[in-house]
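A single protein chain has been removed from this complex, and every other one stays in its place.
Our next item is chain A:
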Amino acid sequence: MADLRDIWAYLSASPLLHLTLTLAAFLIGTLIYKKSGSNPLANPVFLAVAILVALLLLTRTSYQDYFDGAQFVHFLLGPATVALAVPLYRQFERIRRSAVAIAVSLITGSLTAILSALAIGYLLDGSRDALASLAAKSVTAPVAMGIAERLGGLPSLTAVLVIVTGIFGAMVGPLVLTLIGIRDPAARGLGLGTASHGIGTARAFQETEIAGAFSGLAMGLNALATAILLPLIWRLAT
């Protein structure tokens, strides 16, 4: 028994364990997703996060210890964001042709995300901290954290709400779009990317490359739009 504990102590001190667990949990999540016939509700990110949180709580591992290993996966988010330039370039002719449509849809979408979150949170007696952290929930995490900090919200809570929003949008977004009869891949991508940033974009790429490229574009533009609009709205509202 002591030997087993030694092995555990050795393994849990190395980044390899949590790196491997992250990949394994995601593989299991992907397997369940495929077995479900690619049902958006069986979202692989959601499943992987649920498996890992359960595992960490069971083994009493702190998030910090987990992140020491998982940071190698997390780090690749930056290069992956840069790589979005490739599908964006491939679809550029299409994007250029609908520049006005994109600008109008995106700004309306950005305002909808900010105002509806603030209004609902306010009407249901949400605290100021919660409202400031909720307002930027549709924006990619690093930008959302910066904006929330300026409004007096909690950056780490914001990061979590951003991820939950992304997962939720990727899970129900495709169903919502199909229910309201939207089949145009550009419109589907723009909706997913504006509301649920990178996780929505990952989901959009599974539909078509057009949807993925428009979603990636919407993610970048909404980060910019919210960074400009939200501080102004916040000043008017408080």
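Here, a residue touches a chain if its C-beta (ideal position, glycine included) is under 8 Å from a C-beta of that chain, and two chains touch if they have at least 3 such contacts; residues count from 1.
Throughout what follows, contacts and distances are computed from a predicted model.
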For this session: Between "L-lactate dehydrogenase complex protein LldG", "CidA/LrgA family protein", "Chemotaxis protein CheW" or "ATP synthase subunit b", choose the name on the UniProt record of the chain that's been left out.
Result: "CidA/LrgA family protein"
For this session: Name every residue on chain A in touch with the hidden partner chain.
Result: 22-23, 25-26, 44-45, 48-49, 52-53, 56-57, 63, 66-67, 70-71, 73-74, 76-90, 92, 97-98, 100-102, 104-106, 108-109, 112-113, 116-118, 120-121, 124-127, 130, 134, 137-138, 140-143, 146-147, 156-157, 159-161, 163-170, 172-173, 176-177, 180, 182, 184, 186-188, 190-192, 194-196, 198-199, 201-203, 205, 212, 218, 220, 223-224, 227-228
